[in-house]
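Here the complex is missing a single protein chain, while all its other protein chains stay put.
For subunit A:
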Amino acid sequence: MREAEAGLKQRVPEAEVFEHNPRRLYIRIPRERLTEAAKFLHRERGMRLAICTGIDTREGFEVLYHFSEDTTGTMYTLKVLAPKDDPRVDSQAPWFPAADWIEREMHELLGIDFPGHPNMIPLLTSDTDWDKSKYPLRRDYERRNEAHEQ
């Protein structure tokens, strides 16, 4: 087992690791433990945040934090799940500036809340007349509506 994986298991015992191939690890953790796990990967293991992906799935909103370990070329993906009726994931931006923009973008496109974010203003639609209650990457978004036809 890899050192980073073992260290993470020690910090977050609930972590479920799925190995897609030797260089792609997907790690499912409870959302309350995200900050701890991300801090471990970045600060102690020196990994770089590649990006975050938000997905609207049947179980809820999945937020994926892709960390890249450049010394071995392995991608560690932390997966947290936020239920549909309570779409909240703790913000990583206060301690990690690389997460700032992407969390703003996910808030805007998927409607996930990031409590603790220092500057939660829209990133892409800041000075347009976009309807703030519409989230285009959600499954229930009307793909062919009047706004599209115009």
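We take it that a contact is a pair of C-beta atoms (placed from the backbone, for glycine too) under 8 Å apart; a residue touches a chain by one contact, two chains touch by 3 or more; residues count from 1.
In this text, contacts and distances are computed from a predicted model.
Per its UniProt record, the hidden chain corresponds to "NADH:ubiquinone oxidoreductase" from the list "Putative spermidine/putrescine transport system permease protein", "NADH:ubiquinone oxidoreductase", "4Fe-4S ferredoxin" or "Cbb3-type cytochrome c oxidase subunit".
On the side of subunit A, the interface with the absent chain consists of residues 20-21, 23-24, 26, 46, 48-51, 53, 55, 64, 66, 68, 70-75, 77, 96-98, 100-102, 109, 123-128, 136-137, using the contact rule stated above.
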